[in-house]
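Only one protein chain is missing; all other protein chains are in place.
Read from first to last, the chains carry the letters A, B and C; within each, the first residue is number 1.
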Amino acid sequence: MTVASETTRATAVLTDMWRIRLFEEAVEDLYGRGMMHGTMHLSIGQEAVPVGASLCLEDGDVITCTHRGHGHTIARGADLGRMMAELLGRENGYCKGRGGSMHIADVATGNLGANGIVAGGLPIAAGAALSQKMRGTDRVTLCVHGDGAVGEGAWHEAMVLASMWDLPVVFLCENNQYGMSLPSLAAYRVEKLSDKAAGYGMPGETVDGNDVDAVAAAVGRAVERARAGQGPSFVDAVTYRWRGHSKSDKNLYRSKDEIAEWRDKDPIARYSGQVLEAGVLTAADLDAIQAAVRQEIRDAVVFGTRGAEPTVESMLAGVYAPVDEQGAEDRA
Amino acid sequence: MTVASETTRATAVLTDMWRIRLFEEAVEDLYGRGMMHGTMHLSIGQEAVPVGASLCLEDGDVITCTHRGHGHTIARGADLGRMMAELLGRENGYCKGRGGSMHIADVATGNLGANGIVAGGLPIAAGAALSQKMRGTDRVTLCVHGDGAVGEGAWHEAMVLASMWDLPVVFLCENNQYGMSLPSLAAYRVEKLSDKAAGYGMPGETVDGNDVDAVAAAVGRAVERARAGQGPSFVDAVTYRWRGHSKSDKNLYRSKDEIAEWRDKDPIARYSGQVLEAGVLTAADLDAIQAAVRQEIRDAVVFGTRGAEPTVESMLAGVYAPVDEQGAEDRA
Amino acid sequence: MSEMRTMTYAEAVREAMAIAMEADERVFLMGEDVGIYGGAFGVENDLYERFGTERVRDTTISELGIVGMGVGAALTGMRPIVEIQFSDFTAQAMDQIVNQAAKIHFMVGGQASVPLVIRAPGGSGTGAAAQHSQSLEAWFAHVPGLKVVMPSNATDAGALLLAALEDPNPVIVLEHKLLYKQSFAVPATFPKARLGEGRIEREGSDLTIVATSVEVQRSLEAAEQLAAQGISAEVIDPRTIRPLDTELILSSVEKTGRVLLVQEAVKFGGFMSEVSATITESRAFGALQAPVRRLCGLDTPIPYNPKLERASVPQVDDIVREAAALVREW
Partner (left out) sequence: MSEMRTMTYAEAVREAMAIAMEADERVFLMGEDVGIYGGAFGVENDLYERFGTERVRDTTISELGIVGMGVGAALTGMRPIVEIQFSDFTAQAMDQIVNQAAKIHFMVGGQASVPLVIRAPGGSGTGAAAQHSQSLEAWFAHVPGLKVVMPSNATDAGALLLAALEDPNPVIVLEHKLLYKQSFAVPATFPKARLGEGRIEREGSDLTIVATSVEVQRSLEAAEQLAAQGISAEVIDPRTIRPLDTELILSSVEKTGRVLLVQEAVKFGGFMSEVSATITESRAFGALQAPVRRLCGLDTPIPYNPKLERASVPQVDDIVREAAALVREW
């Protein structure tokens, strides 16, 4: 890699990690001030996973996210203003205020959306990959899911079907070690979650999910394999969420020490340190990146809060996709 | 083992295998003559699995069966007359004519029943094992399922939960190599189905399912482990069904050669040959066993065909279990 | 169109799938044993030979998974048909049907839609007992975002399936096991159908019978017998129950003043309770000369015994008896 391209890459990586962190801090703030409602699942502390994984994707690739979907949505290039508008329930949001945080989607960037159902996105991702394969593309699908999702039947069925048909899908486990309050590794009785991949005839790899480069490398291998028509893979990226599961969480199942320990592994600080040390970016560069993102977030909040409230009429009109009578007539 | 006990065991084994075979042949015959209706799933050719597994069970142990459940029901000691009556839809059948072949159960022998839902019995079995454990017994649950069931989410969830809680359950895969028309091994992308057990932190073993002794040995190990409080195991017993999946099967997905090859591996002929050769039973003994079972089956058919037709009134009264108002009052 | 041919309901379903696959390369089929086995009810038969195993895909036994894959494929440019071997096993797939397929278009604010067709045979009458004989249409009719189709004859089985495949929304087509082998007169080309349009199957003046699926056929037979008794029954088949052709039903009720609602499903909480409520809270309330009457399945799981099984759901005789009573007593 040339110095210039290294700089570009590092800037992009840090920009995206800061976008995720600061977007969610803003969301938290709006929530705290009563300007946002509902529930929120924040991925602060986990930023290296979406950003690392997204480095491996190209236009036309598809992703499915979990309920904790802000990070991947941002990393795939969604507009922060329309995201903020959605979380504020406005008509100019991605989902016209109908979906909110748990259903945020940006289909234009191949992001089929967050999913309020644990493991709900897995069969959908396998289906998108089937579609990519049947349409003769070399595109792939990245299926992000949590460690808690591994307990669901939907997870298993998607793994079975994707493996049977050699589908171009990467199952990326964003393993923050807890499914709400349940410590996953203890529950599943394996040493690492990637030990489960062999049972599906799939390669499996466990990586440090707080290391952007490690995530990018592992997901990159899996993506290449999928693009080459060699079938699905499983990547287990071990990370940690700093915040509670959602707003109802009293955090009784994790110790203060454990949380502190993982805060010390902050993926942003770590990556910043590395690029500083390597001389890829300067301290001033780092500040500039953060400052620019702060402005983006401020703009996003303004964009969102200025959005119109949606109407009942437009909501009701949005339940069904309109039938194209003419088109139908033609094909009869 | 003494000669006497070897003889007793061999007689019991052969009696049960013949009961299964001849019961199902009788059922086939009644069906062919229009005296029985519905659909039937016959386990002819698979007799070594239920008989071998049952050798490891004791009173108070529990089993759950599949839609192909005659074999295990017989091996656990069900009354052939009441079974036949059930398949004939009579009031004196095990299920009062409400359940038929696919729901045959003999709860008194710990047999919670066949299940028309593929993998439907797995979580139920795990629950029975949880109950055995919570009640402080050393009883175990044998969960019989097909190879096709491995594709269901229910299979996975039961494996996950049983493993997490070290439940005393043995997952016995009656692997006749096809889930209806789907060749399982090819679909699942593993060399043998027991390769899947490791993903659940469980021991897994693949055995010759046409060999009574091999089945009994493997299930025996798993049962002992469960009784000792060491948790669940997975046993994959490879066998073959001689008949079609059910009455609608045109058998297009299996070759004549393959069927012939497996008919040559007839578990009854094989076991008979072994005990003859070892001098445990004589040819006359073998004939006597078969003749005795033939008479049992004839009696069962007579018992069944003489049973009364159930009434709509008794059916409607059987939808809910009656609430014991008095008992309830006492506990309030 | 005018020339008729004889065809079973299963053949019509197969032909419609073939027509759609010929016309549109995005259409494909996934399901358990839909390939070389030919389908549990023989619906697919040689379809996999004609279209290959890429487009007629045998799956593992994973209902939730395959419906979900249908959702994913539909979201990304394909037009999948997913077959659920018995409609009872939609229970396994409810999350993908209800929480995903039905809601995605809404939840993403219209950014995407889910043109997925799910076919599933329901109903009793084959001795398959409680887990293989249910009529569960009421569940789906209650879900905004889904469309629900119940063809009662071969022509509709083909025509409505083609309409479902043209629709940008998820459509569940509930076929009936007993109808599969039944032969019908079918036009040379399937007529163009529109989801949400019911049909008067037989005109009459004394009472309106609204029936679904196999009960439409039974109601037509009953109407024949009623005619012999001097009672003129109008028989309406809504064909799709969501959206429901309320207008057609109300107009008929205004004309006849009496209505018998017939379904195979369990009465309590069944779809016909919706039809009843819709009628009585409508303008047709004033025209009612008798209370709306429902004739439905008994309040029981479907039993195995064939006599009990028959007794559990409305048969021709039951319809004749109820219809005659409704006309004579009121």
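Following the convention adopted for this analysis, contacts are C-beta pairs under 8 Å (C-beta built on N, C-alpha and C of every residue); 3 or more make two chains touch, one makes a residue touch a chain.
None of these values were measured; they are calculated from a predicted model.
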Original post:
The chain left out here touches which displayed chains?
Top reply: A, B, C
Original post:
Which one touches the absent chain: C:Val82, C:Met150 or C:Met272?
Top reply: C:Met272
Original post:
Which is it among B:Arg21, B:His41, B:Arg76 or B:His103 that touches the chain not included here?
Top reply: B:His103
Original post:
Among B:Ile44, B:Ile74 or B:Leu112, which residue is in touch with the absent chain?
Top reply: B:Leu112
Subject >> Of C:Ala102, C:Val173, C:Ala223 or C:Ile236, the residue in touch with the unshown chain >> reply: C:Ala102
**OP:** Write the list of subunit A residues that the hidden chain touches.
**Re:** 37-39, 89-90, 95, 97-100, 102-103, 115-120, 148-149, 151-154, 179-182, 187-188, 248-250, 252-253, 309-310, 312, 315-316, 319
Subject >> subunit C, residues in touch with the chain not shown (by the definition above) >> reply: 64, 88-89, 91-92, 94-95, 97-99, 102-103, 106-107, 129-131, 136, 138-139, 141-145, 242, 244, 265-266, 268-274, 276-278, 280-282, 285, 291-294, 299-301, 303
Original post:
Which parts of subunit B are in contact with the chain that was left out?
Top reply: 62, 64, 93-99, 103, 105-108, 112-113, 115-117, 120, 122-132, 134-135, 141, 153-154, 157-158, 160-161, 164-165, 318-324, 327-329, 331-332
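Basically, only the chains that are shown with their structure count from here on.
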**OP:** Taking CA centroids for every chain, report which one is farthest away from subunit C.
**Re:** A
**OP:** Starting from the mean Cα coordinates of subunit A and subunit C, work out the distance between those two points in Å.
**Re:** 40
Original post:
What is the distance, in whole Å, between the centres of subunit A and subunit B, each centre taken as the mean of its C-alpha atoms?
Top reply: 45
Subject >> Computed distance of Cα centres, subunit C from subunit B, in Å >> reply: 36
Original post:
Out of subunit B, which residues touch more than one other chain, so two or more?
Top reply: 151-154, 187-188
Original post:
Out of subunit C, which residues touch more than one other chain, so two or more?
Top reply: 59-60, 62, 64-65
